[in-house]
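A protein chain is absent from this complex, but the other protein chains hold their places.
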Amino acid sequence: MKKITNFIIDQKLIIIIIVLIIALSVEDKSFFTVKSLASILEHATIIGIMAAGMTVLLISGSFDLSVGSVMAFTGIITIMLQKPLGLFLSVLIGLIAGTMVGVINGLLVVKGRINAFIATLGTMVIFKGFGLALTGSSPVKGTIAAYQFIGQGQVFGVDITLFYLIAIFIIVWYLLKYTKFGRNDYAIGGNILSARLSGINVNLYTLYYFVFCAFTAAVSGIILSSRVNTGNAVFGDTTNLTVIAAAVLGGTSLFGGKGGVIGTIQGVIILGLIERAMVVFNVDTNYQLLVRGIIILFVVVTDAVTSRRKKLDIEKGVMEKGA
Amino acid sequence: MSDADTTIKSTSVKRGFIKFFYSQAMLFILIILFVIMIFVSDNFFTLNNIYNLFRHVAILGVMACGMTLVIIGKGIDLSAAAILGLSAVSFVMIQQYGYAVSVAVAIAVGVVCGFINGYFIGKVKANFIIVTLATGILFTATSLIISEGRNLTARPLLVFSYIGSSSVFGFPVIIIFLIIIMIITGILLQKTIAGRRLYAAGLNDKAALVSGINTSNIIMGTYVLNGLICGIAAVVMTSRIPRIRVGQTAPYLFDVITIVVLGGTALTGGMGGIYKTAIGLAIFGIVNNSMAILSIPYEYQQLIKGIILILAVLYDEFNRRKRLLYQ
Amino acid sequence: MKKIVIGLLVVAFAFTLLMGGVSCKQTAAEVTTAAEVTTAAAAGMKIGYSMPFIEDSPYCFPFSKALQASVETRGWEMILTDAKGDINTQANQVEDLVAQGLDGLFVMPTDAAGIVSVLEKVHGEYPDLPILISNTLTDPAEIASVKGFAGPNSYLEGKQMGAEYVKYVEKMGYDIINYCHMTGMAGYGAAIDRENGFNDALKEAGAEAKFNMLDLQPGDWSPDKGQTLTENWLTTFGDELQMIYAHNDGMGIGVVNALKAAGVEPGKIVTNGCDGQTQAVQMVKDGWMLFTIFQSPISDAELSMSVMGKIFNGEKVEYFTYLETPTVDASNAAEYLPKAIEIWGAEY
Partner (left out) sequence: MSSNEYLLEMIDISKYFPGVQALDGVSFKLEKGQVFAIVGENGAGKSTLIKILSGSYTNDHGEIKIEGKKINIRNPFHAMQLGINTIYQETSLVPEISVAENIFLGRQPIKGGKLRWKQMFDDSQKILDDLSINLNPRSIVIDLSTAQQQLIEIAKAFSREAKIIIMDEPTSAIAEDDTENLFNIIRGIVKKGTSVIYISHRLKEIFRIAEMVTILRDGKTVTTIKVSETSEMDIVKYMVGRDIGDIFGEKTYEVSGELILEAKNIARRGFFKNISFNLKRGEILGLSGLVGAGRSEIVRSIFGLDKLDSGEILVEGQRVNIKNSTDGINKGIAFVSEDRRTESIIQGFTVRENVTILLLKEVISKIGLISTKKEARLAKKYIDEFSIKTPSMEQLVMNLSGGNQQKVALAKCLSTSPKILILDEPTKGIDVGAKKEIHTLVKELANSGIGVIMVSSELPEIIGMCHRVLVIREGKLIKEFRKEELNEEDLMQVAVGNIQSEVKNL
């Protein structure tokens, strides 16, 4: 009995995914087609890419609320610059502009020693305001048709965005497992003191992680603005918490030191499946919120329980070793 | 432990004074802002406008008191706005059963919501950010479901519309109300055993536990109290703005957190207090009000708000470091 | 461990009960009405409706209910999605909707410009699927990928309101009037339309010179923001202030509440509403508001559905089918009041 509960709790994400998939394919005959399965990921792209970046940041023990604003801001810059600068430059500058927000966040946190929550809360507000100011609080429309390919193009019959998502996750997975960038991430999040003593430039790397997180947000901004061929400061008002939820759903700790993109992608898929289920089962919009809330709560609570059990096991382990 | 000896020998009256100076960073910001505004705009320092200033942030102020408790307990409640909304909705939906009943229910709802948060965070020890994020969604959903998404209007209530919009001797009752709530929570924190224990739990829950403090109850208590306060705030809100729509309260959340943090209550727990929150509230109010009476365009208001938040916190951090030197 | 799981279940259960309770009620209703319907044109159609948000707008909720009703009377089935104000979510939902094999799709854009390319994509994949823009115009207003638009024209409403104020200024014989402009949620379509419409109306009447704008701030459609803004304006501009142009009833009502609280007598500072909610109509009747625009969510919903019905029956439809939105002023407030109550309920 206990074994079973343990298994359920440890594998809860997979189980939730399987249950949702079964339920969906029973209800919706066309669900189990490449196209519809792919579309789950396609739709998860924008949140997913940011979630990957957020995972990196969370592992280092930090936090970013400004991703939504960065996303919108990047879109606005890119679209506005299309006419004067042309496709390539506008996208490039857009990315840089978005990434700069990460630099600001990072500096505020490592140099200004401000709590990440507050710092990014501030930049969130600032750059939304900035976006509104630039656009005079009305949307700006894209002028280059080719731009739309970035977010709408099709390759091998599936959306091109799907490949961005996969690419980003592979890259982040590699970074985390095989590079200083990633290993220092765990070190800093796990024990900042020993990271320092091991000659890791903690401030610099923390800065990197903020920048990287902002960068993924900027990429999402490009994709979104291209997908809807519009830039608007009100885009992504609600994005930040969704992104963090996705990462934490995937088992990345808000206190740093542990987690990874394998979990995050599961979290993203779960959110995607829920979205789909809402439509397929034609759930009354009032209850959609409810379902989301309950699932997130379930995951975080079971996490709390398991982590506490793990700690107990370790104590026991220590005891046996000690004796 | 030589550095310890250092500090022991090095504390003195003078240092104490400097310490005070640095510890009052936010107060000085407040005063400076205030003086500047008096010179910038003739409309600012009028009784009427000062009343407006506080009337507009009164609800936020009340909520900030609850949030302060939670943050001192090393937590944060991202569901506060949702609780406010849910209480307000239930308040209006059962008003036909009489004011007493609906007030009681509104507050009860707040307490229950707070309890749900408190149970999962205090007892189950789940991560507070995600828990309150999730419960926030749940509470919003619940208010949607019970109100069936309808937009609601509160009938004018004798007592409470009085709190909301009228005044005694020209002094807005809602501000008196705010002050009372602040005094009560302030005393709770500074002058009661529970308050002292809350600080202990916020600073170091393990040590608090060894000192026979039931931390999980204390932490749970902060969320319940926060829920209670949100319930009360909801009643006051509906009496000021009788039209309630689910989601209408959502924007309050970050304002409330901003206020608490502006005051200098650290998110790391165990520090700060209502006095600081009051200052934070005043700063927040002045900034909002000033931008309004200077008719600064909305877009720039956002910018300025954000910048002021960051500058204030930077300044506070700078002073905290200075202060530690004189610890 | 066990305790927690139980605790969780209890909570979940409680909420499920709540929703269960409500949803049963609804399904029951659906069943009966569905039974009644027999001979509606093109019965048994499956349609999707993508809404930008529901609880965030005072208009959208009654509208969504009206949609349900009018769908049921036609014996259609409708999947309704709520994008929570997020364009990306709406884009996803639209694509998910069409994947369900629909006969017709309604889209109420979250972002007037942003939705266009999404619709083009969908149209590319499902060329035969009739798509109808509902309630909120796209930008540009006319796009090839959809069959047409049905609903109120917020731009025209803006003009209509502008014209009303021009009339008022002439009637009062002001050569200049100082006003504040309270817009809707910054960045959202209706707000932009009602702003542009209003300004264009002034231009066309050649009356811009007469209107001196003291300040422009968003009231986010909400009474509390409206009230707060007004209270600030009263302190800032004092007696200068003669009129407040508000983009909807909610804010207009907020304005009036503030005026009442400040002891300004009715008509001294004129304001307006737009939607025709009960309280607003009442305020027009009592002389607190100069006018409001009567935009019934019920006829709005009905309009969209009827147009789609025509399309199903293969009839030819104009691209633009506008909902007419009569002005409610002191002259006719009394007769509109019962309608308003019927739509919004006595209290709202």
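In order of appearance the chains are A, B and C, and numbering begins at 1 in each one.
The rule we apply is simple: contacts are C-beta pairs under 8 Å (C-beta built on N, C-alpha and C of every residue); 3 or more make two chains touch, one makes a residue touch a chain.
The model shown is predicted, which means the values in this text are computed figures rather than measured ones.
K.L.:
I'd like the shown chains that the missing chain touches, ordered by label.
P.N.:
It touches the following shown chains in the full complex: A, B.
K.L.:
Which one, A:Q11, A:T143, A:T179 or A:T238, makes contact with the chain that was left out?
P.N.:
Going through A:Q11, A:T143, A:T179 or A:T238 one by one, A:T179 is the residue touching the chain not shown.
K.L.:
Please pick, from B:L138, B:A154 or B:A200, the residue that touches the omitted chain in the full complex.
P.N.:
B:A200
K.L.:
In the whole complex, not just what's shown, which of B:I31, B:V101 or B:I187 touches the removed chain?
P.N.:
Answering carefully, the residue with contact to the hidden chain is B:I187.
K.L.:
Of the listed residues A:G68, A:G236 or A:G257, which contacts the missing chain in the full complex?
P.N.:
That would be A:G257, which touches the missing chain.
K.L.:
For subunit B, enumerate the residues touching the unshown chain of the complex.
P.N.:
1-11, 187, 190-193, 196-197, 199-200, 203-204, 206-214, 270-271, 327
K.L.:
In the whole complex, what residues of subunit A lie against the chain that is missing from view?
P.N.:
Missing-chain contacts on subunit A: residues 177-180, 183-184, 186-187, 190-191, 193-200, 257-258, 312, 314-323.
Basically, only the chains that are shown with their structure count from here on.
K.L.:
What whole-Å value do you get for the distance between subunit A and subunit C if each is reduced to the mean of its CA atoms?
P.N.:
So the centroids are 33 Å from each other.
K.L.:
Can you compute the centre-to-centre distance for subunit A and subunit B, using the mean CA position of each chain? Integer Å is fine.
P.N.:
Measuring from centre to centre gives 30 Å for this pair.
K.L.:
Could you list the positions in subunit A whose residues touch two or more of the other chains?
P.N.:
As it turns out, subunit A has residues touching two or more other chains at 132, 137, 286-287, 290, 294, 297, 301, 304-305.
K.L.:
Residues of subunit C that contact two or more other chains, please.
P.N.:
As it turns out, subunit C has residues touching two or more other chains at 4, 11, 15, 19, 22, 54, 64, 186, 218.
K.L.:
Subunit C touches which residues of subunit A in the complex?
P.N.:
Contacts found on subunit A: 5, 28, 30, 36, 39, 43, 46, 132, 135, 137-142, 148, 152, 224, 227-230, 232-239, 275-276, 278-280, 282, 284-288, 290, 294, 297-298, 301, 304-305, 309.
K.L.:
Using the touch definition from the top, list the residues of subunit B that touch subunit C in their complex.
P.N.:
It comes out as residues 43, 46, 48-49, 52, 55-56, 116, 119-120, 124, 138, 140-142, 144-146, 148-153, 155, 165, 237, 240-243, 245-248, 251, 289, 292-293, 295, 297-299.
K.L.:
Name, in rising order, each residue of subunit A that touches subunit B in their complex.
P.N.:
108, 112-115, 117-119, 121-130, 132-133, 136-137, 241, 244-245, 248, 254, 286-287, 289-290, 292-294, 296-297, 300-301, 303-305, 308
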